[in-house]
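Other chains dropped; remaining ones untouched in position.
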Amino acid sequence: MGIEGADMIVAATYIGAGIAMGLGAIGPGVGQGMVGAKACEAIGKNPSEAPLLTRTMLVGQAVAESTGIYSLVVAMLLIFVV
Amino acid sequence: MGIEGADMIVAATYIGAGIAMGLGAIGPGVGQGMVGAKACEAIGKNPSEAPLLTRTMLVGQAVAESTGIYSLVVAMLLIFVV
Amino acid sequence: MGIEGADMIVAATYIGAGIAMGLGAIGPGVGQGMVGAKACEAIGKNPSEAPLLTRTMLVGQAVAESTGIYSLVVAMLLIFVV
């Protein structure tokens, strides 16, 4: 038969990469949106603190980004390294 | 048999790309919508700060975009590079 | 047998395109609706800022559109290029 075990591994790898990145983008996307929404609201009420709030927003989003990056790393590892 | 292992890998790659981009577009889309909604609300209350709020909105959305771009990258890699 | 590997790849491509575009339209659709809803609310309260708010709404929606366009691009690539 033409389907070898090594082929099945590679196919599983690519499906796994798709699942990891696709699901992994939902949480950070929604979470960063919450942060950005509240930052806009806060700046609208208190514009004089815009630099401080922008910085806080970016720090908060950067941390929320982390699990998205983990997902990217896992997907990349599954595509290239494995 | 006509189905070779290499064919199965390619098929898995394309299904994986579809899953990665399809699911990966949900989070950023909703998150960016939250940011934009609050920015419109804030500008409506405080129009004199519109440039500042538009800039904050764009920065917040750009960060929320990131996981969507990761998904695009993973999908592209699965389609073209693999 | 009549089913060749190349046929399976093409079939997987079309299913993948359907998944990518179908799921990818949920997030931006809801997100853009949030932006538009808040813009209408803000213009109703502060009509004199309508041009500014319409512009902000369009910018916010354009960014939220991005992941929908990525999904379209991935679906198109899966249909035509692959």
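Going in written order, the chains are labelled A, B and C, and every chain counts its residues from 1.
Please note the rule applied: a contact is a pair of C-beta atoms (placed from the backbone, for glycine too) under 8 Å apart; a residue touches a chain by one contact, two chains touch by 3 or more.
Only a predicted model underlies this, so the values are computations on that prediction, with no experimental measurement involved.
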{"item": "Identical protein chains across the whole complex (3 displayed)", "value": "14"}
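The rule is simple: only the chains that are shown with their structure count from here on.
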{"item": "Mean-CA-position distance for chain C and chain A (Å)", "value": "18"}
{"item": "Sequence positions of chain C contacting 2 or more other chains", "value": "5, 27"}
{"item": "Sites on chain C touched by chain B in the complex", "value": "1-6, 8-9, 11-13, 15-35, 37-39, 41-43, 45-46, 49, 52-53, 56-57, 59-61, 63-64, 66-68, 70-71, 73-75, 77-78, 81-82"}
